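The complex is shown incomplete by one protein chain, all other protein chains being positioned as in the whole.
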Amino acid sequence: MMSIRRSTNLIGALVLAGSLCAVASAQKGQTLLNVSYDPTRELYQDYNAAFARYWKTKTGEDITIHQSHSGSGKQARAVIDGLEADVVTLALAYDIDAIAQKGDLLPTNWQTRLPHNSAPYTSTIVFLVRHGNPKQITDWDDLVRPGVVVITPNPKTSGGARWNYLAAWGSALKHHGNDAAAAKEFVTKLYKHVPVLDTGARGATVTFVERGIGDVLIAWENEALLAVRELDQGQFEIVAPSLSIVAEPPVTLVDRVVDRRGTRAIAQAYLDYLYSEEGQEIAAKHYYRPRLQAVAAKYATQFPQIELFTLAELFGDWQQTQQVHFSDGGVFDQMYQPGQ
Amino acid sequence: MRKPHVAEPTAVRWGVMAVALVFLILFLVVPLAAVFTEAFRKGVGVYLAALREPDALAAIRLTLLTAVITVPLNLVFGVVAAWAIAKFEFPGKQLLITLIDLPFSVSPVVAGLIYVLLFGRQGWFGPWLTAHHIKMVFAVPGIVLATMFVTCPFVARELIPLMQAQGTDDEEAARVLGASGWQIFWRVTLPNITWGLLYGVILCNARAMGEFGAVSVVSGHIRGQTNTIPLHVEILYNEYHAAAAFAVASLLALLALITLAAKTVVERKARQSLKGFVHEY
Partner (left out) sequence: MSAIRGRRHRVIPGFGLTLGVTLLYLSLIVLIPLSATFLKASTAGWSACWHTVTEPRALASYRLSFGAAFIGAAVNAIMGLVVAWVLVRYQFPGRRIIDALVDLPFALPTAVAGITLTTVLSVHGWIGRYLEPLGITAAFSPLGVVIALIFIGLPFVVRTVQPVLQALDPELEEAAASLGAGRWQTFARVIIPELWPALLTGFALAFARAIGEYGSVVFISGNMPMRTEITPLLIITKLEQYDYAGATAIGVFMLLVSFALLLVINLLQWWSGKRHA
């Protein structure tokens, strides 16, 4: 009798699990899943609503867009392992490259399929300091002055942190006439001023803003602007360094998924619309630098003037960059070896 | 009341109590107070709004569903395993106990990862599942499985020492008197272990509802679809809605307090019935 009851329990659970699978796979109407990274949550909430309206007026179809947000690398891994993303919008091209190479879900030349390296908006890396800028921080060199505490996340686990690292490296490189040894020395010194390496960009912002740790936060420009405008007003100021990097968060559709689900057309439209005037306007409202000249001019006062360099100019492509700086035993790891 | 010669001197009693209470206040009361303080920082309105939001409701539903599936299965497993281990001697018993303990010590990150390795698109069963359009990871079944893995030891671990301490004399007596295995379990063993069983279920349930690391790996983080309460808390926190995050988190803290209040009541009832039982003799 015991065994009977137990086996009915087991069967019941299996049936339940089975029916759940069925429910999960049979959904009504068109849906799209956009798998993105942490700071774009508010951006895509707005954009999804705008695109649904646009799609409704254009085709008369209703569309539901689901969002998934987490660290950029973690999201890429989930897509490789089977998260059915129609569209991915991640922090760096390296993560989408991984989906193409390790997951074989899209062609390796994906970045050429949309204008501007498939990055419809850009951002850059700036400093966030406490009100009144008590430590008088104006540029990269000030970060390594004695007594300055810097907050930046861990570049091994955070996409945003890799942009921070590369912005610091590139600025030092340009400052010292392309001397790689000097750049390495500067960045090594810089990370000695970092007391905590959060795993994600948002974690670092919380450490700086809510825990009150550190004198300066190296952050995405859009995150810094968000913190200044929408968190505790008047507590923080943005400092624009003289030099920084163009951070390009790219977007693409996932070919194998859209072809199987029959969502290619709508996924393509979803990405194209990011480049439209309305799409660019929404990006600018969420403090991303728009590509479209008209919108960029309109929001020009929002963004500080910074001399910018690109990844390609100083580092080559993401594969090389990752290999040299962030792989195991790479430059970043060497900084933390004993004796450094 | 306890006889004086088996009690500690008053000074020692007070000393021990003071140490225990200070420790508990520092480690339990302060964090709990912090959760509720943060939850109500922006007022009751924000608190209630955070709980009524559709994504929060979806997270609560998913968490309840997960617990409803995992807890009964682990309950049955726990009783069966404890029966085998506590009532019989066999070689390799310590090994078996250790294997049951194992999910405790597996890092939640790894616990999630193993299901990705099994059912992910590039995992062992990945191609078959994809071909049959069955979603395991990044969908509800993966969340349920990961939770089952993590909570599997709770009931068993609670019952094994208890049943071992109780020995087998009662069951053997019942057997000699002609009771069947099922009758022995139902009439003799179960009444003896009700307290521990219930307790194991409460722990199992709390952990099933609160698991973060493992579920985070297999969830896919799709809002309103595959977010459990703990994941929803993380999302809110990352959106700088600290008050809302702690509001949702306080639900789980409340749940713990309620189930434990229930436990206290059951425990008292059990003791009363035992007293009546003793009285009859």
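Read from first to last, the chains carry the letters A and B; within each, the first residue is number 1.
Keep in mind that, in the parts below, a contact is a pair of C-beta atoms (placed from the backbone, for glycine too) under 8 Å apart; a residue touches a chain by one contact, two chains touch by 3 or more.
Note that the structure is predicted; figures quoted are calculated from it, not measured.
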{"item": "Sole residue of B:Ala56, B:Val140, B:Ile202 or B:Ala243 that reaches the chain not shown, by the stated touch rule", "value": "B:Ile202"}
{"item": "Touching the absent chain when the full complex is considered, from B:Ile60, B:Ile134 or B:Leu162", "value": "B:Leu162"}
{"item": "Hidden partner interface residues of chain B, rising order", "value": "2-3, 5-9, 12-13, 16-17, 19-21, 23-24, 26-32, 34-35, 38, 77, 80-81, 83-85, 87-90, 93-110, 113-115, 117-118, 123-124, 145, 148-149, 152, 157-158, 161-162, 164-165, 167-168, 171-172, 175-176, 180-181, 184-185, 195-196, 199, 202-203, 206-207, 209-213, 229-230, 233-234, 237, 245-246, 249, 252-253, 255-257, 260-261, 263-264"}
{"item": "Interface with the undisplayed chain - residues on chain A", "value": "2-3, 6, 71, 73-74, 77, 80, 98, 102, 154, 156-157, 195-199, 203, 210-213, 322, 326-328, 333, 336-338"}
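Methods note: only the chains that are shown with their structure count from here on.
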{"item": "Geometric centre distance via CA averages, chain B-chain A, whole Å", "value": "36"}
{"item": "Contact footprint of chain A on chain B as seen in their complex", "value": "69, 72-73, 76, 80, 116, 119-123, 126, 130, 133-141, 144, 181-182, 185, 220-225, 235, 237-240, 242"}
{"item": "Chain B-facing residues of chain A, complex", "value": "1-2, 6, 9-10, 13, 16-17, 20-21, 24-25, 33, 38, 41-42, 66-70, 75, 78, 80-84, 103, 200, 202, 206, 210, 230-231"}
